[in-house]
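Heads up, one of the protein chains got dropped from this complex, but the rest are sitting where they should.
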Amino acid sequence: MPGVEGFMYPNEIELQWSVLIVLYPFLTGLVAGAFILASLERVFRVQAVKPTYRLALLTALSFLLVAPLPLQLHLGHPERSFEMYLTPHRTSAMAMFGFVYVWYLMAVLVLEIWLDYRRDIVVLSESTTGWRRWIYRMMTLGSHNLSERALAIDERVGYLITVIGIPSAFLLHGYVGFIFGSVKANPWWSTPLMPVVFIFSAMVSGIAAVMVLYMLMTWSRGRSIDMRCVDTVARYLFYTFIIDFSLEMLDLIHRIYESDESFRSLDFMVHTKLYLSHIVVQIVLGTVTPIALLGLTQVVKLTEMARKRIYALAGCLTLIGIFAMRWNVVIGGQLFSKSFLGYTTYKMGLVTREGLLVAIVLTVLPLVILWVLVKLLPPWTERNSGLLPDARAAH
Amino acid sequence: MRDTEHSGLGTASCIQLTATSEPEGGRASLRRARSSTGTTMHAFKDSGHLFRLAAVFVAGILVFLVLRGFLVPKSFGQYGHYRGNAMAEIAARPVNFAGHETCETCHADVLDKKKDGKHAHVNCEACHGPLAKHADDPASVQPPKLDTAVLCVRCHEANAAKPKTFPQVASADHSTGLPCDTCHQPHSPVIGGGAK
Partner (left out) sequence: MSISRRHLLLLLPAAAVAWKHVLAGTPESSPNYTMSQHWWGMLIDLPKCIGCGNCVRACQAENDVPDGYFRTWVERYHVSDYDIENPVVDSPDGGKKGFPPAKEESGKNFFVPKLCNHCVESPCTQVCPVGATFVSPDGVVLVDKQYCLGCRYCVQACPYGCRFINPKTDTAEKCTLCYHRITKGLTTACCENCPTGARQLADLKNPKDPIHEFLKTHSVQVLKPNMATHAKVFYAGLDGSVR
């Protein structure tokens, strides 16, 4: 049998979850992480990261809008997916997806963005013309009330929603971890650490993504990057990354020390089929290197330019590393036989429904959506900086 | 850290507005409003947009509930969290193997021969293949002829993993290429034991 070493149960030879299912936790991870970064500013009052606040929210929204697409495309019967809402099965982690998703999308992200932008929307609905005007008008829901009290209420409700949003973001991604972590049949997945590792890796990837996007967008708009902001974001990235890495190492050490029935099989896999994506890309390139780079900026005084470059590099490596981590969890978990006697190979299609091309489109799509959102709801704060109460950020 | 309270408001005000460009707006005035009379009335009015949004959400939920009422299959939940009709649908599948009792009602002669032989517990269709269609209508559906050179070795070819007590032969040596039924009677395979 080509691609098969040792013995696989005959139904195991074909992989069930493809690269699209790798993409799915990657995307929701970015959502959760970006949101947590936004909440840093709002709930934990980290003023320095304010320039990224709105961008983080919009990033979260655009990735969240795309997140269910890989799932849909992978289903055998996408037209039946609404059954998850009709008859959700209480004992299934996956059934909760629909509800967690809708809750997070509508009750958290859309609401928070709407409240935060309501003033802009109302003003834009009056200052713009044509189809844009109609869009903004629709978004005002017919209420143009911008009285002090109304805005104060928005502020309070928005704060409340962010507070609710943090556990929701944890839930959104923690439950994705639970989907894998609760499969007792699969020792590569089955660990209570899985949801926790997923949450922290989500924060890492989301923070890195917003940091890179912020630098990229500011640069492309010809503005100067707010270094105080990026430095702070990078510092938080560093801290969460260390926690994430420690958790993953804890899992690894635990596995090696316990050496249960599955260990030999998994160990062999990590040293052969998963060597490149696990050891090289995920651990060395995508975790240790960015942590070292970020650590360097914490210890050594570097010029602004050097820091920018390091942040950009570390951010990109982080994203690659986290993607590799999702890959190793999802694909790695299906490469070995549940009999622990053999291994199969994942053959990715190129232009098939679950192939590489679709995966690339789905990775780019959120960025396109983000571009549209940024045009529609500009997140930049510095345009009228002189007139704004938060102009202090520029000092 | 005083003005951080207005952070959200601050971010929101990237477009200059005459109404609330004063940094001390927001919460302070709300507090003031609270302590004055007619507060609830005002607070109600000023959160009107929230009620509108809530109305949109409620409408969405209502539409969902109505649709759900229509779309959930009627037999869902009859026995548990699944479609009760599913079992009847699965049970409705046609049968391909008729079962040896059915064959024996017509082929009593074969049964007579077989029942005292070593193949007594080997059922008809284990050798003859699925024949429910034949059993249903023997006149028009003829069972295919069997090739004993292929058939018998499936069970009797010697293999180290077979139980030692099971009669096995290395067919290449044993039959020297002849079909097994040149010497053995398929329905009663033992040679020389009478009609066994």
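The first chain written gets the first letter, and so on, giving A and B; residue counts start at 1 in each chain.
Here is the rule we use: a contact is a pair of C-beta atoms (placed from the backbone, for glycine too) under 8 Å apart; a residue touches a chain by one contact, two chains touch by 3 or more.
Only a predicted model underlies this, so the values are computations on that prediction, with no experimental measurement involved.
Chemist: Can you list where chain A touches the absent chain?
Modeler: 7-12, 14, 16-17, 71, 74-77, 80-81, 83-84, 86-89, 91-95, 97, 179, 182-186, 333-334, 337-341
Chemist: Take the complete complex as the reference. Which residues in chain B touch the chain that isn't displayed?
Modeler: Interface residues of chain B facing the absent chain: 73, 76, 79-83, 86-102, 105-106, 121-123, 125-126, 129-130, 132, 135-139, 154-155, 157-163, 166.
We take it that only the chains that are shown with their structure count from here on.
Chemist: Which stretch or stretches of chain B touch chain A in the complex?
Modeler: For chain B paired with chain A, touching residues are 1, 3-17, 19-21, 23, 25-27, 29-30, 33, 42-43, 45-50, 52-53, 56-57, 60, 64, 68, 71-72, 76, 81.
Chemist: Mind listing the chain A positions that touch chain B in their complex?
Modeler: 41-42, 45, 47, 50, 53-54, 82, 85-87, 89-90, 106, 111, 114-120, 123-124, 127, 140-143, 145-159, 378, 380-381, 383-384, 387-390
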